[in-house]
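What follows is an incomplete set of chains from the complex, kept in their original frame.
By written order: A and B. Residues from 1 in each chain.
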Amino acid sequence: MKRNLLMLLGFVAALLFVALPAHAAVAKETAYIFNTLSFLMHGFLVMWMGAGFAMLEGGLVRSKNTSMQLLKNVAIYAVAGIMFYLVGFDLMFMNVNGGYFGTLSIWSAADAGRGNFSTGSDWFYQMVFVATAASIVSGTLAERIKLWPFIAFVVVLTAFIYPITGAWGWGGGWLSGLGFQDFAGSTLVHSVGGWAALSGAIILGPRIGKFAADGTVHPIPGANMPLATLGTFILWLGWFGFNGGSQAAMGSIADIDAIGTIYINTNLAAAAGVVTAMLLTQLLYKKVDLTMVLNGALAGLVAITAAPLTPSPGMALVIGAIGSILALFAVTVFDKLKIDDVVGALPVHLVAGIWGTLAVPLTDSGASFVSQLTGVVSIGAFVVGVSSIVWLILKYTVGIRVSEEEETIGLDKVELGLEAYPEFGRGSQNV
Amino acid sequence: MKRNLLMLLGFVAALLFVALPAHAAVAKETAYIFNTLSFLMHGFLVMWMGAGFAMLEGGLVRSKNTSMQLLKNVAIYAVAGIMFYLVGFDLMFMNVNGGYFGTLSIWSAADAGRGNFSTGSDWFYQMVFVATAASIVSGTLAERIKLWPFIAFVVVLTAFIYPITGAWGWGGGWLSGLGFQDFAGSTLVHSVGGWAALSGAIILGPRIGKFAADGTVHPIPGANMPLATLGTFILWLGWFGFNGGSQAAMGSIADIDAIGTIYINTNLAAAAGVVTAMLLTQLLYKKVDLTMVLNGALAGLVAITAAPLTPSPGMALVIGAIGSILALFAVTVFDKLKIDDVVGALPVHLVAGIWGTLAVPLTDSGASFVSQLTGVVSIGAFVVGVSSIVWLILKYTVGIRVSEEEETIGLDKVELGLEAYPEFGRGSQNV
């Protein structure tokens, strides 16, 4: 009888050993796969935003500068990926420990252990974000900046500037210690790009003919509105990856519920940005302005990016609508300041990005206005400071601006030796 | 001894409590995540169809109306999302119980309990469908309808018309009680859009110059075929989301197998639509007509949408091919009737949608021809009736058509104050 009982006990013990840990392991493995899949799937959506910026900017410049704008966006995505591999990821994420930046070493998949997901998938996801920041700069500075000095700036931005401010927030640096909240990067991505673009725009100066001596502003329409619209749709799609993937997990009901909420709020903020811009431009200008509507969508998206999870759907509409309004009025302000921003990237990414970051405490009781403001100001000061130094060094060594004659001819012919649309009417002429 | 046995029993009971429910919970949680992921992933593919319609329609109108067509498609997607949030979802899904529409209240994620998935993900998925129906209308009525009255119609369509007929079928209303089968919306999405467009086209009238007094039809070619082709590819891609996500689950082998079958049938129906249109236009007109080939792909897709799971691959080819043939001949019929459908949306979405719905009983023994016909007719009557009332109210109050002079100049300059391609040759001239 004793032996039977002992056998039975052994049986049960074996069962416990086999069934329970195996069971737990499977659950953990399943969550690991879901989490990693989220980074990969949302990552390829963010990668796709590279095409979005290329199309948006390629459509909003004049045809004589279109090929250059396309090339810059392809180059940005390539350079950002390489620099983030060589320098950026480690600077942003490795051993920041409440400080200002991480420890350098060339990234390898062995830099693991950040969570229950593949480190490679996380690296991929973080990498595609970097290019976004740089694309903002290329849009503002279009039609007059030289190719290679611009690329040089992108190298510095993607290898150092973006990863350092990123370390402050997402890398576990000093700002995150203060409670600074920026879910998917209204500040850490969009404003960083915006501040770098603003510094460049001031140092580079406006395009010939944009601002008359008497202060009037000469609008220079983009050459291809379907391209700009396509770019906006691509960015809108990519934003589900941008915000949804920033949940950084998908392996539990709570996480995937959160992603669903994020998709909804992201979409509603953009929709509110569109409708607001339509109504406002109709009221103010008696005509709906397609370019402002596209930028309204983007401003709504940028604004919701700092906190896409905590707002109610109604608040997401409000946050997006205010982002769109601010972006619309900011256009006039930058024009008054004679800062020439070719595609309207500063109103969208900088202004709506600041708004979104400061609005976080409205819906997230864990955030404080002071911490948010500290983040906005400190990152703004750092990025403007470092960017200005880099722009000025480039300006006074290799030069950053093409000659007046070259600008008049267009960058495509001068620097690339081809035209974007060689067969289309006046496409090859000066406009 | 007794104590040992009792301990053992307690042990086993504990094991059962710990292992089995936990185990079952994980399985359920895993399925929940998969189901929700299906809505999100397939949902972003359907969202992408918004870009598809924008590009398709933007390419098939003349360049003087291109920006307006782009704007309308951006606006549709935004308005549909907001109206579906404010009114549509609840009207379509909440407590329909065999009736005609649901109970109104502003949607919140708390409206849960429809299944083993995140309600938010389902909302997102349903929301992106609404815009599709509205995009069909914008294509048919292009180049002559005023912007704001069109937007007003879209508000009614996405807030009331689509959700009510949706409630009849997918919301558990009276039609579903009759056994009406429409897997992903040949009728509930595509024909609804088609009937609304048809009503509008009749009340709005054809474009100037489309039909001569002697009955001859003057073809007005679209300005940008690459754009139209891109739009078709986008729609084709998005359709995997449209049909695949409509399985409404992915958390079991049976469900994911079904999605695989749906992808295959969806693809084969479109492929058959393409090849059929190529052969037919070659035989009839001695030249392959690219526009008809693109519409052939779409007609195949619309046709398979009512039942993408039950056909064999061979039957999917047949259903797609017949859809393409019907769409091709319907073009001539609508021309004979002097109904001006700018992008060919009626042949594709209305005619192939009816065909697909009526063809369900061929492959699904659970469907009956009578139920299908009842659905087609009742939904057609309702949508035509309500839409016509709305169009007529708009016509006799604010007016729905621009003036002859404005139509000749083009909507871009008149209502938006810009051009789609300001630098391209005759792009700014009247065509």
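By our rule, a residue touches a chain if its C-beta (ideal position, glycine included) is under 8 Å from a C-beta of that chain, and two chains touch if they have at least 3 such contacts.
Please read these numbers as outputs of a predicted model, since none were measured by experiment.
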**Q.** With 2 chains placed, the number the full structure-file assembly comprises
**A.** 3
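By our rule, only the chains that are shown with their structure count from here on.
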Q) Distance from the CA centroid of subunit A to that of subunit B, rounded to the nearest Å? A) 31
Q: Can you check the complex and tell me which residues of subunit A touch subunit B?
A: 1, 5, 8-9, 12, 15-16, 19-20, 23, 26-27, 30, 34, 41, 45, 62-63, 221, 223-226, 229-230, 232-234, 236-237, 240, 244, 250-253, 256-257, 259-261, 263-264, 267-268, 270-275, 278, 282, 285, 287-291, 293-294, 297, 312-314, 317, 421, 424-427, 431
Q.
Quick check on the complex: what are the subunit B residues that touch subunit A?
A. 1, 4-5, 8, 11-12, 15, 18-19, 22-23, 26, 29-30, 32-33, 36-37, 39-41, 43-44, 47-48, 50-51, 54-55, 58-59, 66-67, 70-71, 73-75, 77-79, 81-82, 85, 106-109, 118-121, 123-124, 127, 147-148, 151, 224, 227, 230, 415-427
